[in-house]
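Before I ask anything, here is the structure I am working with.
Omission of a single protein chain aside, the complex is shown with its protein chains in their original locations.
Note that the chains take the letters A and B in the order they are written out, and that residue 1 is the start of every chain.
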Amino acid sequence: MLTATADPVLSLSQAVAGDQTAFAGIVREHQAMVYSIGWHFLRDRAMAEEMAQDVFLHLYRNLGSIESARHLTHWLRKVATHRCIDQARRRKLVRWSDLEHVREPVAAESGRDPMLAGLLARLVAGLPPKPRMMVILRYQEDLEPAEIADLLEIPLGTVKSGLHRALALLRSKMEKETVQ
Amino acid sequence: MIRISMLMTTLALAALPAQDLGSFIEWDKLSQKAAESVNVNLEGTLLELATRFLSSGKNGGEKTKKLLNDLKGIHVRSLKFDKEGEYSLSDVDKVKSQLKGPEWSPIVDVRSSKGGDNAGVYIKTDGKQILGIVVLAAEPKELTLVEIKGSIDPEQLRELGGKFGIPDLDIRKKKNAEEE
Partner (left out) sequence: MNEFEDQLREAMHRREPGPGFAGRVAAMATGARKPVRRSNPVWRWAMAAAAACLMMVTGVQEYRRHQGEQARRQLLLALQITSEKLSLVDRQLEKVEGIVQGIMVDERTKQ
C-alpha cells in the first residue's frame, strides 16, 4: 500500500488508485475547512461531521473528475456550501432574522474583545441561510465577494448587499447583547 | 285503547333512582342453570363511548344521536333456560312489589293465568317528571329485567326500531302496512 505524500497531485492520483491512506491524507488536509463550514452554518457538531463525511464520500466517488489541488479545494467548498444550504431548506425550523428591515452598515468602531467571538458565531448562525453562508465564506474562508458569488451561483451584487446587510444586523444584535 | 307504542310517545325519561331492582332476583344463582345469560351495565364514560361508537355509524342520524346522548344508563339482565320452571315467580313478584310504590306507575302489567308470559312496563315519576322506565318480562323459559335511565324522547326511541339490527317497535305500523 502506498502512503500519502505532501504532494497533493500525487496524493490525488494515489487516492484515485484506491489508496486508503492517500485519501485519508486528503481528508485530513481539508477536513477543517469542510467541517468548519458545516459547524458555523449548522452549529451542531454531529450534523457538521455528518455533512463533512458525506462531502468526502462524494469526493471519493468523484476523484476522477478532480483536476488539481486548487480545483479540489474549490470543489469541496462548493459541495459543502450547497449541502449546508440544502439542509437548512429541509429543516426550516429556525426563525431567521429579518434582513429587509436592516439598514446598510455605517462605519462603527467597537472595542476588540476576543470574548465576543462565541457570541458573534452564534449570531451568525441565526442569519438566514444564504447571508449566513456569505459571512462564513467571507470571514472563515477569506473569499472575495466574486468568489462567493461563483460558489453560491448568485449575482455579485446580491452577495455584496447581502454581506452588508448581514454585517449591519450582526453589529446591531451584538450591540444589544453586549449592552444587556 | 292502551298501546305500548302510544304510551311510549308520552314518556320522557329522566334518571332512575339508585335502587337496584335487579338485586331482588338472584341472577348469579339462576345464571348457573341458564342456557344463555346476558348482563349489560352501561353508565357514565362507558355509555358515552358506546353511544359515540354506535351513532358514528351509517345509522347514526340526528334523532338517533339525540336519543343516545340523552341515555344516562341502561342495565339489562336476561336469562334463557332450556326448560320451563327454572326460576320462581316469587322472585318476579319481589321485583314487582318494589314497583308498587307511589312513585311507580304500571303502564302495562299483563299476567297470563295459564303459566304464559308475564310482562310489565313501569315508569317512575316524581309527580311532575318521569324519572325512568323498567321493563320486566317473565316468560316460561326466559326472564328479563331492563332498567333505562335518561331523559329520552320516546319518539326517538321508536326511531331506533329497524336500526342497528333492532326490530321495529311499532307493531301497529307494521300491521297497517300489511293491511294496506
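Everything below uses one rule, namely that a residue touches a chain if its C-beta (ideal position, glycine included) is under 8 Å from a C-beta of that chain, and two chains touch if they have at least 3 such contacts.
These numbers were taken from a predicted model, which means no experiment stands behind them.
Screening A:52, A:88 or A:169 for touch with the missing chain picks out A:52. Interface residues of subunit A with the unshown chain, by the touch rule above, are 18, 20-21, 23-25, 27-28, 31-33, 35-36, 39-40, 44-50, 52-54, 56-57, 60, 107-114, 116-118, 120-121, 124, 135-136, 139-140, 142, 167, 170-171. Although one chain is not shown, part of subunit B still touches it, namely residues 1-5, 8, 38, 40, 42, 46-47, 49-54, 74-76, 78, 108, 110, 112, 117, 119-121, 135, 137, 139, 144, 146, 148, 160-161, 164-167, 169, 171.
Everything below uses one rule, namely that only the chains that are shown with their structure count from here on.
Subunit A and subunit B have Cα centroids lying 78 Å from one another.
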